[in-house]
Each structure stands twice: as C-alpha cells, then as structure tokens.
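Starting off with a structure, shown below.
Left out: one protein chain. Kept in place: all the others.
Residue numbering begins at 1 within each chain, and the chains themselves are lettered A, B and C in the order written.
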C-alpha cells in the first residue's frame, strides 16, 4: 500500500499492541478477497488471531492481558476491518464478551474467566440475540436448564466459550451466563448465509436441555440493570461503529490505490491521469468529508467509553446516556461513510474495477449486511429526542 | 407478486408484444437468484428469449418483425430487467445492433440482415467497444482484414452475428461492420468476471486475420457522422437507462413484497407491522420519488427517440442534440434510482433480508456494474453545459 | 432574457392565453425585486392582473371565461411565479376559489358566480384555513351567522369576494360559503409579515356577526364529502407545486443569466469564463436534474387533474386517490427543486451575487415560506403508504 494521507489511515505513532494488529491485518489482507468469495468458517485465520495474542488485548494486565484501553481495542477492530471486516467482527465480539464479564460478572467470575482467557487463548462467541426469545431458562436446584434456539450468534462456530442469554418466563426477563461451547446439548450450526460478512460465523445455536450452573450466571433473571451493566450495549455499538469505519477506510484506500495504479482517465476528460480529473478529485474530497468526521467522533466516543468503563459501578445514568449519544452519533456517521464510500468509490474507479479479481464490491456488501444490526432510523430518532429535549436514549441492547 | 401501485410497475393495458415480455420475465425470474450467484453463460435462458420471438420485436413488420416502436422495445428491456438485468442487457443490446443496421446500413443491408434476423431468430452480439483500439482494420481488395482484440463485448458469447468495430489507421477513424460469429478467426472468450451483470457474456473477442467483405461494412472508415447515424449512441444510452430503471423497479417491488410478507417491526417501533412504521413509510416514499420521475422521463425520451428514428435521414443535429439531453436526464435519474433503491431498500427490510436465499444484493451489484458504462459526472457536465448555454452534447459513442 | 434551453423554460408554442400570461409576467418582473423588499399590498400589480383578463382564464367559455384547461391555468401560475411568486399565488388562489365554486356549488351558484367573475373581473380571496377553527357558524332562519377570526387568508386583502369556512359545532364539521369582501362585519387585516411571499396578502380576516345567506353556502355543514368535492385540495396542492416550480425555474434562469453576464471565474479555476468551470457545469447539471423531472411530473398531474375535473360527479375515489399520489409526487419534487435551486444557485454565482440589487435571495425566501403550507414529511409518508400497499391518501384539505 502506497503512502496514505496521514490523518486518514495512519494512526498516531502506535503503541506496541497496534503493531501486532497491523501485522495481523496484513496477514488477513492477503486472502481476504478469496475468502469473501467463498465464505465459510475461517479456521486458519481464527488461528492466526489466536496466535497473535490479541485475544488478550482488552484484558487487564493484572489478569494476564495487554491491558489496552477501550479506545485502543476499538482502534484494533477498525484496523482489522480495513482488511477483513468479517474477522474484525469476530475479533471485536470476542472482546465484547470480555466486556460483558467485566460489566456483569462478580469479582471471582471476572478474575477466573479473564485469566483463563488470557492463559488459554480462549476465543469467545455469543448466543445472545435479545430479540430472539426462543431460548428459555428454567430454574433448577443449582442453576438453570437452557432449552431452545438462538439466531445471529456471531463467532459461536469455532469458539471456546459462549455468552448465552435465555428468556426466563417467571420474571419476564432474560438471564445472561457463560458456557464452554463444548457443553453437552449445545450445537453450533454453520448456517449463516448472508451476502456479506460471510465469515462471521453468525449462524444458529441450539440448546438441548443444557445445564447452566449458578457459578456461570453473570446476570440473573430479574436483576435490575445498572448504568454500569448497560454500558455493554455501548461497547457493542462502538465496536460496530469502528467496524463500519474500518470498512469505509478500507474502501477509501482501495479506491485511492486503484486510481493511482490502474485507472485510466475518461476519454472526454482531457487529462493525462484519472487522478487529475477534476470530477474525480471533487468526489474523492466529498468521500473524505464522510470518513474523516466519523473517525474523529468514533475516537472521541472511544475515549469516553474507556473513562466510564474505568469508573466501574460509579458511572451514572447521565454519563451513560451522554456516552450513548456520542456513540450513536459516531455510529450513524460511520454507517453512512461505509455505505456511501463502499458504493460511491466505483463512480471514481470505473467499469474495469468491477472485475471479481479486485473484490471491491465486498466493502458495500459487508457494510450493507452489518449496518442492519439495528435500524439507523431509530438512532436518528434517539439523537433527535436528545437534541430536542435532552432526553437520554433508553438503555436497551441497542441503545 | 401481489398487486402493485398502478403507476409504478403496471404499464398501461399492454399491447400484445408486452404480454410476451411479461411471460418471458416471469420465466427468467424463477431462476434469476441462482443464476446470479453462479454466473456463466445462460444458454438455456438465451434459448427462451429466442423462442419468445422477441428478438424480432423492433424489426419492421415489412421485414418480418413485430414492428414495435422504440418506446415499446425499451419498455420490454425495462420489464425484463426487473427480473433479470443481465439477460435484459443481452436482449437490449441485440436490439441495439439492429438499430445500428437501420441507422448505418444501406437499404440492401437493412433488408437482408433484418429479414434474416427475423426468419432465423438470429441473436446479435457486439465487439464494438470504441475505447478499446487494439483491433485494427487494413484494407484489402474486397474489404478489410480485422486483427486484434476487443474487451467488454456484451452478448458476443452465444451470438449468431456480431457488430464489430476496428481502428483504421490511415483515416484515424473506426469502421463498423457485421460478421457471423462463426467467421474464421473470431474467438469469443468467456472471460467476463464482474461482480454484477454476470450473465451478460461481456468478455473478450479476438480477431485473427478475419476477412470483412465490403458488403458487410455498415460504416466505412472516415465516413462523416450524420445526425441519423449518431442516434445510435442515444439508443444505447436509453437501453441502459431503461435497464437501470428495471433494476430500480425490481428492487422496489422486492422490498415491498418482503415488507408485506416477511419483515418484522422493530421492537422499539410500537407498531404491529413493519409497514406501519412511520420511518419505513417515509423512506419508501423517498424511494418512490426516485423511481417515479425516472420512469416518466425515460418514457418521454423513448417516445422522442421513436419519433426521430422514424424521421430517418431527415433528423437534424438540433433534434438529435435535444434528444441527447432528454436521454442524459433520464439516464442520470435512472442511475441514481437503481443505486439508491438497490442499496437503500435494506434500511427498510433489515438484517434478515440479507440472507443469500433472497438474492436482494443483486440489484445493487447489477446496477453498480452497469452504471459504470460511462461516468455519470460527464452526464452532469453535459446537462450543465446545455442548461448554461444551450450547448448540445457532442455526439460520441457515449453522448 | 437570453435564449434558454428549450425544454426547461420555454413551453411548447403557446396558445393565446399564455401569451397574455407571459406579457403579465414581464410586467411584474420589472418591479419584483423592489416589491419583494418592501412587501405590503400590491394594489397596482393586482390591477394589472385584473386588466390582463386572466382572472377569467379557468372560467368556462359558456360562462364568459377563456375556458382554459387546468393544465393551462397551472402553467400560467408557474410562468407568473418565475417572475413574482407572491402575485402568482394570489392569481392561483383566485382560480382555486373558482374551482371550489365549480366543485362544491350547485348549477345556479356556478353560473351566477362564475359569470359575474368574468363580467366584473372579480378578484377572489379566501378565509378558509381549515386548521384554524376560531370562526364559528350558527344557523339562522335563512342561513348562518359567522363569527370569529381566520389566519393565513391569502388574497383576502384587495379581493372582491371571499370563500369562507366556519366551524359548525352541532355537526362537528365546517361549512363553506362565499361572501363579498365588503359584507358588513368582515374586516381584512394587512398583518401578514412572513419573510417571503410578502405580497400574498395572507393576513387575518375577522367576522363580526356576519350574515351568510343560504344561497351563498356552497357546502353545508355535515355534507358528506364526495370524490368530486375533494378534488379541490388537489387543485390547491397542484397550484402550489406549480408555484414552487416557477420559483425553481426563475432561480435557475437567474443563475444562468448571471453566470453568462456577470460572474467571474474563480482565480484557481484556470478557465476564462465562469461557465467553463467544470464544477460550475457539474453543479448546474445537478440542478437541472432537480427542475426537469418536477416539470414533467407537474405537467402530467395537471393533465390528469383536467381529465378528472371534467368528469364532474362521475369521478371515483380511486381516480381521485391516484391523482393525489401524482400530485404529491410532483409537489415533493417541486418543493425540493425550489429550495435546492434557490439556495444552491449561490454556490455557482458567488459572493458578488448576494448584493441586494439582484434580489436573488427572494427565490429561497419565497420557496421557504410557501413550501411550509403543509409538511413535506407527511407527503413522503402518504407516498410510502401508497407504494407499500396501494393505500390512497386520505382526502383532507391537504391530501
């Protein structure tokens, strides 16, 4: 990759962890186009992630991890997403599960699970989809029996452990627990078939009378949500914002390189190089004004997340709500940047750039699939409500 | 397909030819998602087109054809594109080659070639790409020898005859002729590999010392372009505009049906059906305001084309130029409608609609590939020049 | 005005009535900038309108009028609005009141009122605002007593007659009647103070125990609305669409002339004339793609309106509903064209074009004020509902 504008793609002098991230991204990039085409489970690349040591990136140093702040971990998600947004998602959601342990779990759970994760290079997946209530939890003497099915279980296939949610009818609420993926009765299906983000292993998990012991329950049913606990959805939203942004940055860089190396000027342009075409320059400037602000706001929100995360139980609902506004703003901008750059780059690069060998359509396809996680219109609504009356977004799994 | 708003998708009571078109579209629709996924040459579906009799749609009745006006033929392209824009392109470009014969050829060529096409159900392809000058023509006693290579030869594979252009160095101009695809020295490659419009057979054609007899030269090198002859690029541009529009209409209808039959309301919407969500209604209204005007302007331009086509050699440069403005306006609107509906529909249909089984991404992919035929920015420029000073677009292969 | 692109501003060879409209527009244009600045009642210009004979434009020939079809009358509104959208509104709403007489009134009312209007060159205004229910009607032996206040009474000041609505509590519905503006108890205030459309005389009318005899009641309270009667709101909406469009066309033409005659190229452009700047050409092309489709759809809708108007009581709810969709589509496009051209033209014309002597800001101000008549978001909603499920817009005073 040739030299890129400093402020867009090159982070400030990286601390060590991001060196490893860049190295991993370079590894993933070499096969990304082919793997996007064929989809399926990326066992080899997941092994590369495991070997990079980056599964311990967000784990506190005291528990054997790299102790990276959240803004650094989010930056890692973004860097990986430039090269391969499917595996960046698997990586990001691994750290989301670790965030869940830190936010929901008691001190002993935190210590045991995080430490084991660092030591054994455990890869976490999830079976948490809160809109899918087909998985039920029934109390037993020593925990719960989990039974049913969950869709959209990103990272479940190939994982060591899972975060699991199940509907508890008596309290009309969900519990959240953790389980080894190999637990009896858990079946992870490779049935994810979206047209983008193909290697996120986001298929179905079924639970056939699975025992969840009390010690592995992070959030019991009926537990009132604290401001701290509800930070988790902001971690999730900000992982997604950074993922979209990585896609936008990757698409932007791909357009830039193609224009420099391969594109021909349009016959009617009167210029010698495509990059001298005033319309190409103007459009690229427009795309820049989509990407750059999204970067700035995602970084700001990442730092705020880190600050509130570090406050632990002392975080207030007001702080949590203002973070949610900052995150929603960044996510909306990143969403638009990813979709518009992923689609608009072709107006610049032209007909020959649609050859499958470049795989440039994957930016739009990956962004398109992932940005549907929750509807952008409800983000605009939440931002509008806040701007109109200071109303904080209601804490949900999506806001 | 359930009932659709009258003005969007249902043409006025169709004359017979469009009945056949709708029937053919229905046939193509049944396998469109699968064929889009696998790409390759659609031999069976090309046979269906041939059997439909619609290859003679635009051929004058006197020459054995259906004698449809251009606005009807363009409507046919649009209807087919709703179901399968790749085969709609092959179909449309077949008729474009017939237009070329009518606009460039002498009376005898017109009669012979059009009549044979009707009688033998010939399928025409092209090897015409005017920006690819690697194919040379050298004069011989009785015509020319053609030698070289052409890219982007839509419909060449599987065709009976080809329109061919070749660069003639002495006059620094191109000749245009026709040849049976089986002519000695012509090789048609199946090397088209774009991520959309996969079954347009738009690969490479090579010419190895191919003899083009004078009788098959439609436009000799150095012939000054007449207003009539340069109508051909307007036929091409308007075929594309209708193709984009068919994609937009197809995507619009797909979103509508999915929303009616499959979509679930967002949990925070407070409504019982996705179609009751005010944001869904509003966005769908916005998409409507992209599709509907493009339809109106494409239809207007089609009628103007027919009128000028019928004038034959009497058409003036001013008339041709004003048609070009009307066509460019329609094409820009159709371009935007196809891209924006093809990408934007997902904001309405949501995460579950990205399953490969629906194939909804093909609208964007097909539109994205095809709308790069020539840069939209130069259309805006041409429209601006006209609006600023009445300057007519320069007659080129693209304007 | 120098020659303009044929399809944008020059209607097809005009029948006689439009000659008079163009002449009137030219008269209004000479003082439009100054009158916009100072606002107030345009007594002199209203006299010019009266003298032009165009107040009888839409009146059937049998009743002494010009018998123009609605698409012609709407075209007149548009032409006047290019020069002076405030007086175009007064003119358009005059014809709207005549439409109301034709749609609501009985045969005798129609004959008497239309004939008198033609003969005496009556100028009609309105006191109809359906959202302002502060005017009450109470039954008397021979009609009603009207008491209260109405806001947004366009054209009332300086009018000969008024259409009036009043709330009838017993039937919880409004009546509609007509009254000479000089009727005892009617006071028309010159209190309209919006920042645009300043000379529309859209102030307040007060009714102090005004007697409305039965013979002047067009629509009695509680009368069930027929499809024919509810055509009136479509006449109103289409007058507005054409008015917005006239503003857009006027702004477009102003930009074009300024660029040709006055603008200087930007120092960094490297071109000799502003009109050679590729960014100027591109932007002007973009504005064209806003104006041109709005024109096409407004014209289509105008012809449909005329067809349904002519059907009288035979018009069906389905026909009326499909007209409402066509009108809403045209209105949304015209709205956007007026706002975007009115604001965007300055990116082309530059700093010096903001001198008050040109008055170019009046396009945006006039469009901005008038496009708020009813919220565009509810138009998008209505269009979306129709596109989603064929739901026709609910007949209201605005849809």
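Keep in mind that, in the parts below, a residue touches a chain if its C-beta (ideal position, glycine included) is under 8 Å from a C-beta of that chain, and two chains touch if they have at least 3 such contacts.
Small disclaimer: the values here were computed from a predicted structure and weren't measured.
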| item | value |
| --- | --- |
| Listed residues A:181, A:329 or A:353, member touching the removed chain | A:329 |
| Touching the absent chain when the full complex is considered, from C:30, C:106, C:140 or C:354 | C:354 |
| Where the missing chain touches chain A, by residue | 3-8, 252, 256, 259-260, 275, 278, 280-289, 292-294, 296-297, 300, 322, 325-326, 329, 332-333, 377, 379-390 |
| Contact set of chain B toward the excluded chain (per top definition) | 278-279, 282 |
| In chain C, positions touching the absent partner | 131, 152, 193-196, 266-269, 279, 283, 339, 343, 346-347, 350-351, 353-357, 359-361, 364-365, 368-369, 372-378, 381, 394, 396, 398-399 |
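Rule of thumb we're sticking to: only the chains that are shown with their structure count from here on.
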| item | value |
| --- | --- |
| Busiest interface, counted in C-beta pairs | B-C |
| Of all residues in chain A, the ones touching two or more other chains | 279 |
